[in-house]
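Here's a slice of the assembly, chains where they normally sit.
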């Protein structure tokens, strides 16, 4: 029995072709198994004829069967409605590998959220191509792995894959890693690698987006968290946020100002992913935030 | 059969004590009746042990029974779970009486949204204590009723009630009406009268909130749409929005700047109410926006 | 003497190469002429080595000479510092020609601000390629000129130029005019034609930006007011604003939601231009808002 003190929480995420009776079938199955729904979000995409749902449930009594039994029984429902699904214990924290370069702002932000309990993840390691962040990471009692640029991209990417394997990593977070991943690594991490791009995509892809923004004279800058794909800065967007700027801002002050936005956007994207709130569909996402 | 071209849409709104199996029972009932859920929001208030839901459904086939039959059958489910509920044809537009004084900005905004089809309401009449808005209202082919302040508050309130009766009014909107309603009228319109207050409540209740804001030196002003109750500016809040200000703003420029915020906040509140997205619970609201 | 009741207000706008003593020279000249500065903004662009200033002043006594005398005397200061400058009576309202198509939201918004006195401009005429807005414009006692698409773009543009000449138009506002201007017209109206583009530029230039935004799956949409140049949607940006969206939004609901943002952005850009707050420099603007 998985019944924890407050009864535990389980997260069921589903996507499928739209069909009548899905909610009734799923809610009915859970009710029969003495599970009580505490949160539910769904989205019926009337254009694509697709259905998406995220349900949080808890045991309503000690008669709720173990999670594996619920999973096994749910397979029938899943088959009937052609569901792609996952069912997780909400207490199981995703294991996250953070990659960072010399700019520490996103790393600081993620680690403080993690320390304070606001971000329910495990961080088995931080990888970097520079030494600058070692002291702070190690002060947090997290192993720091540095593969400097002199060792080459192949060695860096091999280390990312090795750490992912060893630590059973669920998610890689590029917290201003400043390196373009190879197509092979992008594919290997498909759907489980989040990048923060320091512009309001699709504006200003690629290098030096704040300098591009300065040249164009925009009045608002932004940041975008997205899943990494082989198309640079074209992956499914999870979250964006913006910040007003004006003519007095230099490229340098835009960089400075943008840092806060990057931190917030990335932190939300990682949290939502960790809480199974993000469903990828082609080049877009459904986010039950 | 209510099957319209795109199959019609119906809105079921429910509130009740929290109990296991509510969603299964409701979703099951709809599935049995050939109704397909297209939108669903719920909120399980774990503190108050209350449950709230708003479902939009459409006929899945021509076998869905008429709305009255569905209503009758649903009474059983409602009884079992102790539901407070309503079931509406989404195409039925609420009938709204707008009350205005001399400041027209909220009225203009509501009427243009209504004309462009963005606000699905009927407006059988506009009432005012001044003549200023007559020309614009009549250009919109809406009857304009003026009860000047010289006739006294009792006459004005009697007219509001009379118009409400004659036109079967579902909602009274105080679009900067600038009059405090009597406790009797507040009670008569309980839950169906929305006011826009030109401050970020609970700050700056009562008269001249922008002047109060100026005196206090706040850096942000706001507006609040709320249901009217007998406690002035204390009714359940539906929506709020804010606007940055700074030391250069005079009380007059705050008034000016605040108008846009008032328009937007009131328009959203009215639309949400009209779409049955707002559930009142005591002094608070649940808004499924 | 131009001394009005509250003493009048005059607006001096200046741009020039950066040089020591500019502020002292200008402020000194005004003080000598019994003018008192009530507002002053300046921007010293340390990258481009350019200086920009906007000053509002009023007569400090009845000894302030007439505006033309002040202008004549200022020419010396201007020569010394190589100034590009203008000096205007703040009470002189710019004459604005509004061009509109079938979507009226920006027009409604501008005309209500104008009626309420919030937008200090004169509107000698509205031009359109459709009849839809005639009734509302004429209710406002503004002449409405319709040149339907059947008459061809050349006729439409000739009419814009003719109206500009006849009415001594200072500014043409494309309030969702939905027509790409010819390069000739763009050049003829250089620096005095504002367009509202319904995206957050440089994202989603050209046609159907909300549909482009839907396809890309962005989480924020926006609108951009800019001066029209021969490069489509590439002119100097005056103002931008954004709005959060999510996976439930269809292209149609993005269009709907975007309207409010377009109205606000365009209204601010027109007001700032009318108040001589916008200085164009190459492909960018300095906005003293």
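As written, the chains take the letters A, B and C, and residue 1 is the first residue of each chain.
Here is the rule we go by: contacts are C-beta pairs under 8 Å (C-beta built on N, C-alpha and C of every residue); 3 or more make two chains touch, one makes a residue touch a chain.
Values in this document were obtained by computation on a predicted structure and should not be read as measured data.
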Entire complex copy count, 3 subunits given
4
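Heads up, the rule we're going with is that only the chains that are shown with their structure count from here on.
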Counting residue numbers used by both copies over all numbers at the interface, does the subunit B-subunit C contact come out same (over half shared) or different (under half)?
same
What is the distance in Å between the mean C-alpha positions of subunit A and subunit C?
42
Once you find the CA centre of subunit B and the CA centre of subunit C, what distance in Å lies between them?
36
What part of subunit A is in contact with subunit C in the complex they form?
43, 45-47, 200-204, 216-220, 222, 236-242, 246-248, 250, 283-287, 289
In the complex with subunit B, residue positions of subunit A that touch it
20-21, 23-25, 27-28, 30-31, 34, 36-40, 42, 44, 46, 60
Please give the residue numbers of subunit C that touch subunit B in the complex, ascending.
104-105, 108, 112, 116, 118, 135-136, 139, 256, 259-260, 264
